[in-house]
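One protein chain is absent from this view; the other protein chains keep their places.
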């Protein structure tokens, strides 16, 4: 059972994700943001559920479609947006960009632009967590990796899943099933669309959940994370959602069946959650409104900050290729 | 039901495979065969079953442990052995070696030394067979790919299996489960050892069979090939055997549990089949003996042939990099 | 090449590629296309295969799972099975997830089988820009040059894109065909109407000159041309060679030019270190020792992953080329 404050947190997170994603897309379309940005509309409920289910110390490996995950994980919005702009104040100093957010200060370990590649990396973090064992408070650390439905087709998924099942690693594999891999719907690329069934075949706990229902999703994720932290092994969670935008910030969605998209939009996380809260009376209209207003201000502030952040200076080009001290002279870089 | 002549063919094939494999290992140990050869002891029943189940026109993609498959597929023993020696009369003119037998004259399309890599290639041959449709006699073409239990851990397996299930391709995925991947037993590398279960999760027919029972295996393979040829989609067959030697021609097998190996040796395909035939009276002792004698002579002949075959001439070094006519001058090869 | 001047039409590289694909699929029912999102309605993420699945069906224009090893492996199998597959790998960076099928299988099967198995496969792949970040903007052609058995083709013009792609599809061996995102929509030129083939292994002299040779390919042809123009205004005559194919490599054209100019710059987007330019420089030096008036200069990307930040862009510019030419002329 989620507390009112948790429900409010979830709403705030969802609203923040929607607003930020929409704003970034608008900037891309306006030409004022020149970067490959991947909207997260439709995933707000899953991300918000993750935000309340995670605990400090847990670690995340995300993808190119990472904005919602980053905010769920507690990354600073200003610095995330600055990174999307490739500016000096970005979480990665502008070198990563939107596909490669990293924020180790909150345990957000890496993001990959190569579909499925985060899965084995999360396995490695899982081994580390297992070897480290419980912390001084007696709790273990869980590792979460997010990926899309389309990622379940690639070899890295298979290799990582088998390892996690074999070694009973404390990893939550969170499949954000938005029913599309770029422009191809799931039925056109999967021999069987029962992705949880694949996970089960490795001998892993596998659960399907309605990702448009953040409360139900939070329950499932909490249980999975609990299992991980208490050495109960990995869980695969298939969170069923739908992509409420095109694939990328600029892409069209003419190829998506209009009725399907319209049906999914009926379940758009922020408005449906709002309705549910009002119906159940768990959050008052005034509170919802005030959350929304504060979210709008936060987003404005973050974009203003990012746009004002300086360009990265040219002399940093060859920093961080290797740790400081390694000479690049033989490879043609003059100091 | 197999005819007596088919049973005799199976026995001949099994005996030939055992004798050839043993002879090659002996040559490696003696230092007279300097090549990485992978014995096939334990797989004789599966290979012999494949030999009777296949039909002309069917195509094969095999692995480095391909001797049994090659003989089942009807490759010429002399030229196969010459290839293992890297000689001019080899099926690949000596350029491939034991890991890379090819014999397109019998539809043996390729062998790979990279674990699991043959699976997607078989998928492509399966698409070709499906597109070509039935031949003038109204029968389709089946594609078979063989691989070990260990190969089910690698990404290429997963990618290929999903595609085959998705497109309902006429492919038989024959897993020669000998319970070992090099020096690691299956339980130490698989989250679940139910490999057929993985195949089923893609939406593919999946069958387990006792690979030490060639008659049962032949039935299962026939059915799978029939399904493929009649557009009924792919089948995964997990043929349960045991590796009756070390991993490679020279390797030790000290690391294999002695009782396990001893129990498996009780089921060694050639002697057990012989016993079964004698018990049931399906093949007479005289016929079995005569098969064995002819096998021994054939093997001797093939090794003699191979050892007498000339070394490959140096001027062939740059032939077949590309089709004839392409200039290699810019890449430093003087004509 | 052609005896008569062919009819031409101005089009983008994207349109030229689309036209080549239509013509090739039309001419030979064995030609197939497979890859992620290649079918209509989207017709490829860059829409280069637009219209093909509608015309030739999804059996021949097959959208695939996100499974590049599966895609290339299947394409190798199709080639072995008598087809002429064109496989699309969306970004060149993704060759890293299917390099085994390209390098160990496509490139080696003819050789390993002693000539019995040909792999007439064309792999089309795109090179992204900095805006996509470090995993979507690599120029990895040097890896494939270093892999005997696969041809490497990089068009710089729309006409070449059409003519080289048609030649790759015809070719009995595997070809890696590299489409730069920077060029696909912005490069427009006169493209011959109908079938058009540019033979693999023939460089083009894009601009004749006699003081310095600039050897390049792909996106950097534009940079070289811009620099050459600027230098011409300063009275310096530069010859610009567009290699067009890196394997087979047309060293004859290169050496003939440098024999004349006695000075050379090699220019590319790929990293300089252990890159294509090193090979070119080494061969030119080996062959024209005693003729060269200065060492061959190399201009490429520096030794770092591709930075996302705009301020860190590290590909050579026309200014770099002008400076290098100046250096060679001792100015």
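General observations
Lettered A, B and C in written order, each chain numbered from 1.
Just so we're on the same page, contacts are C-beta pairs under 8 Å (C-beta built on N, C-alpha and C of every residue); 3 or more make two chains touch, one makes a residue touch a chain.
As the structure is a computational prediction, the values presented were derived from the model and not from experiment.
Considering B:79, B:100 or B:198, the position touching the chain not shown turns out to be B:100 (whole complex).
Within the set C:120, C:155, C:174 or C:305, the residue that contacts the chain not displayed is C:305. When the omitted chain is restored, the residue from C:111, C:177 or C:217 that touches it is C:111. When you scan A:21, A:112 or A:309 for touch with the missing chain, the hit is A:112. Residue A:123 is the one among A:2, A:70 or A:123 that touches the chain not shown.
Seen across the whole complex, the unshown chain contacts chain C at 69, 93-94, 96-97, 99-100, 102-104, 107-108, 111-112, 133-135, 140, 142-143, 145-146, 148-149, 270-271, 273-279, 281-282, 285-286, 289, 294-298, 303-305, 307-308. Residues touching the missing chain, restricted to chain B, are 34-36, 86-88, 92-100, 112-117, 150-151, 153-156, 181-184, 188-190, 254-255, 311-314, 316-318, 321, 328, 331-333 (touch as defined at the top).
Panel shows chain A; residues 59, 61, 90-96, 100, 102-104, 109-110, 112-114, 117, 119-129, 131-132, 155-156, 158-160, 162-163, 166, 319-323, 326-332 of it touch the chain omitted from the view.
By our rule, only the chains that are shown with their structure count from here on.
Greatest centre-to-centre distance from chain B is found for A, with centres as Cα means. Distance between chain centres (mean CA atoms), chain A to chain C: 36 Å. Rounded to whole angstrom, the centroid-to-centroid distance between chain A and chain B, based on C-alpha atoms, equals 45 Å. Across the assembly, chain A contributes 153-156, 189-190 as residues in contact with two or more other chains. Shared interface positions of chain C, i.e. residues touching 2 or more other chains, are given as 64-65, 67, 69-70.
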